[in-house]
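A protein chain is absent from this complex, but the other protein chains hold their places.
Then we have subunit A:
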């Protein structure tokens, strides 16, 4: 039996406390009205940061800010006036054309711009929370998917790791509740993360009317969306619950009925999972940019959290092994996990590149804005994610000997996990905070909070059952697994 070390417990509690404080600080410091935004922007403009971008020798303030707005509008989903946004998006390439704004419009546009930035800044702590929340939820989902695959594939090497995987997926119920609450709050207009949840976007008489979103409202409407989310989360949690229950029952049984049951529900789960995962990625991530769509998006999201899940399994296995809790785990098991980390990292890159290259190559305006925003405003995170998730693991984990060395794996795993956090950051932030992004207190605190929660829940769950399944039909083979 594993005992939760008191040091680790304290560490996770500190992480949660620090995280909560930081999250609170993020919400507290978000601007409340456009006056604050105006002051913020004025400080920024005079700070010379904007002056470099636009050859802003003109001292007229309204004019220079109007040009700031042009740039932002061209690349950002505009909540206050979505119809204007459609126009702006289609002009993404030629954004400088309207710099000679008439004096009369300048004021109205200035106001509009401030409202726009206000929404982005108000979104910032919410989006930071959302990214961290969905990231950790999906890590446990990635682990669950891996676990189900191992069951169905009747893998001979992994049964010694099943309890570790079950421990990691223990975060799923907790994460699901937090995440679901977040979705409900979004639906109740506590935040503006999902543009299509905004008021009046489907009403032709409203100033916020957006014909494109209205056309999708048969799918993108709050009741249907939240029910889908509930069904998916319930389905995943149900599989996790019964799979663990059967696995524990198998320990005490004198036949293999529980094992067979698990085999069947795992197969069923995988079918449900791949459908729900796809829809989940449209609902929870792609709908942040409701004017944009991509067909391989579901797979892309899947690859991202699948590799994160496998990396988490490897990291926690290494930790428990180093503490002497996993007697039968040898370097061959670790080697196999590292191969999966390597392979799925490359798979992620393949999908990342396929999605990017197809859209870049065809350069259709309605699709390309997604990448224009990311390359212009998120250049470092956008390409940095490829370096962290592809180049680094590729060069490190290609070596057979390295795949067995603990510190190499921990290092590679850390980079992979951070890289996939950045990946989710890249998917969610541009549509919610646009060019106001920054990895600051809100973002780091949110990650720390969920990391603390994750560690606490996972390691608590690990203490609840022996770390070695007793009567799994493949356990003997797995104990002697040697590669």
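Note that in this section a residue touches a chain if its C-beta (ideal position, glycine included) is under 8 Å from a C-beta of that chain, and two chains touch if they have at least 3 such contacts; residues count from 1.
Quick note on the criterion: contacts and distances are computed from a predicted model.
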The chain dropped from view, which UniProt name applies: "Electron transfer flavoprotein subunit beta", "Membrane protein", "Na(+)/H(+) antiporter subunit C" or "Sulfide/dihydroorotate dehydrogenase-like FAD/NAD-binding protein"?
"Membrane protein"
Out of A:14, A:153, A:257 or A:357, which is the one that touches the chain we can't see?
A:357
Which parts of subunit A face the unshown chain closely enough to count as touching?
353, 356-357, 360-361, 363, 398, 400
